[in-house]
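Heads up: the structure comes next, in structure tokens.
All protein chains but one are shown in place.
Showing subunit A:
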Amino acid sequence: MTGPGPQPAPAVPATPTWEDLVTSALLGTDRRPPATGTGAGSGPGTGAGTGTEAASGPAPDAGRRARSGPPKEPPLALLDAAALHTVRRRAALLPAAAGPALPVAPPDPRPALPPAARRRLAQLLADRAAPAQAAGRRGSAPDLTELLPQWLAAANLRRFQAPPALLPALLDAARARTDLRPQALQFAGTRGLWLARLNPQWKFALRGTAGGTTLPDIRDAEAVRNLWEEGLFAERVGLLGAVRAADPSAARTLLASTWQSERAEDRLMFLDSLRAELSAADEDFLEHALADRSRNVRSVAAELLSALPASAFAARMAARATSCVGLDRTGDGGIVVEAPHECDAAMQRDGIVAKPPTGRGERSWWLGQLVESAPLPAWRARLGGRTAEDIVALPVSDGWQEELHAAWCRAAIRQGDAQWARALLGPPALPPDSGPGTASLAERAKLLAALPDEERAGWVAAFVSAHGLSEAFQLLGVCVVPWSRTLGRAVVDALDIARDAGSYPWSFSGVMGLAERCLDPGEADRLAVLTTTPDEAEGAAPGAGGYWSEAFQRLVGTLRLRAAMRAELDGTAPEGTAP
């Protein structure tokens, strides 16, 4: 046969039939001679009345030769006949019946990309398809794959439509990189989702994260209810998230309606989705969940409740925690700590884990959990009306300081309390080990996240100026992009200092990569002076100057590229400079 679809025309009456020929060929003419045997009769030239155009091709010539010569051997006679059949079959192909039509993709009202931006996207996606470069020197050319997330975010911000021809590459990119998915799927839009349904490789796009596009309209109460009751787990998680974003209390009601019948793992996931838009209105439901059969569900409920400082739960925790920590009336006015002696049933119901991990004392473990879950404003009243700064500055007796401050850090992170976060971070210029709060960079980064954007950038800038870049990576990661002018300059100055100090640029590759993505593109011109290769300073690492200038070249190149990408999306890129 000749492919799945085109059907050969009804066989022309000629002997032997095609099926006979195939059978003879398969078994061998020795074992099974073709039906008409040898001789002139089977020559292809005798295909008179075939009615197909093929008869006027060269086949008759070959046939004439066969006729005029001596009788052919059976295998060759069979091939003669098969050749005639083959050409005839091919020439007589007919179209197949069309399969069911695809649904038509819903229209995408967003405007098309400007041509320059479209070219840029094609380039970014083409570069992505290439395998990652070997580790080591990164050269002076920008790393395009790292710019794709920014490009997508910028395009979405301007509400552009994805070019249909690039959708497959876009979906492939999102498939390979989960961090790209939300932006890529938003950009891909309805046509992207339509396409993803046709290719099992792009199933991920259907998991309901695509801005609610696979989900029913969340205002359609009946459709929401149907999907909630009959949908797959992933669809339901997506639905709950979407409803929660639009109407937090409707989501809670939805969840409560089936709460009793959900499996424990599912309850855990669903409960977790209440983390978004958490408010005092959720308290009753969470309080109820504290009595859940599953320990994990209980502890998530407790964690969520502790982020609601006005809740009854918070009040209970505050009472417990403040009873353990107080002012030392006798001595220097510091803090005295009396860790709890037992973890009773009520505490356990409120999510306190009774059994400490190996190597930790029970009482300090309980204390840590209590303080972590207690609302921070409670301490002000408890500790003589002091501000967070003053409280953090108080001495703590009997070596409880580390334990207590660490718990306060966790509480400030969980409750997003900027005042306490600021106090616990301390002044940025202080060496990290001697400051209050915590020395852990990861914890500090989380504390920073509780500060307002501008203050955060300022704090990190001061930190970088004081301590250099070697410990700044995680802290920089929580700053808003593009970096503020102060922060950007602090980072660039620190890089410049590191270069002058004679170290190699790859010691700072993490920060360099961040700077490429996060610096304000407007800084490019100011940075251009750094791209020259300086004379080798005495005592510097050999060749470092060249590598630094290469690294700065890449930095400047990337910044310029980002500026160009933005201009292309804004349609302000120079388009054709010729007359």
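Points to keep in mind about this one:
As a working rule, a contact is a pair of C-beta atoms (placed from the backbone, for glycine too) under 8 Å apart; a residue touches a chain by one contact, two chains touch by 3 or more; residues count from 1.
Keep this in mind: contacts and distances are computed from a predicted model.
Look at the chain that isn't drawn here: its UniProt entry, checked against "SWIM-type domain-containing protein", "Ferredoxin", "Cell shape-determining protein MreC" or "ATP-binding protein", names it "SWIM-type domain-containing protein". Residue A:A83 is the one among A:A83, A:V336 or A:A354 that touches the chain not shown. Subunit A residues in contact with the hidden partner, per the touch definition given at the top, are 1-6, 21-22, 25-31, 52-54, 56-59, 61-62, 64-66, 73-76, 78-80, 82-83, 85-87, 90-105, 116, 119-120, 122-123, 126-127, 130, 139-142, 144, 163-165, 167-169, 191, 194-195, 198-199, 531, 553-554, 556-557, 560-561, 564, 573-579.
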